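Handing you this structure, nothing more for now.
All protein chains but one are shown at their positions in the complex.
Right after this comes chain A.
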Amino acid sequence: MRNPFLILVLALYIASIIANWNKHGCGARKVIYFCTACLTIGLIVLYIIPFKFSIIEQTFVLDIMKATMNFMKG
């Protein structure tokens, strides 16, 4: 982890999962699963493939963005 602020937010996220785990029956758990799945994918892209820093730079989004920009400005 290169940004201490991210560690703080991640810790808060884990605390909120623990606090919400048993709320509203299984209702809260569905939200937890959804958010955690999104977060896991984001973190895998960021830290398991450690070439560059941002998600945008590591995914095909950057290429699409550049192609669109060249088309629009061209």
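Note that a residue touches a chain if its C-beta (ideal position, glycine included) is under 8 Å from a C-beta of that chain, and two chains touch if they have at least 3 such contacts; residues count from 1.
Heads up, the rule we're going with is that contacts and distances are computed from a predicted model.
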item: Hidden subunit of the complex - UniProt protein name among "Endospore germination permease", "Bifunctional diguanylate cyclase/phosphodiesterase", "ABC transporter ATP-binding protein" or "Response regulator"; value: "Endospore germination permease"
item: Interface with the unshown chain - residue positions in chain A; value: 3, 5-6, 9-10, 12-13, 16-17, 20, 23-28, 30-32, 34-35, 38-39, 42, 46, 52-57, 61-62, 64-66, 68-69, 71-73
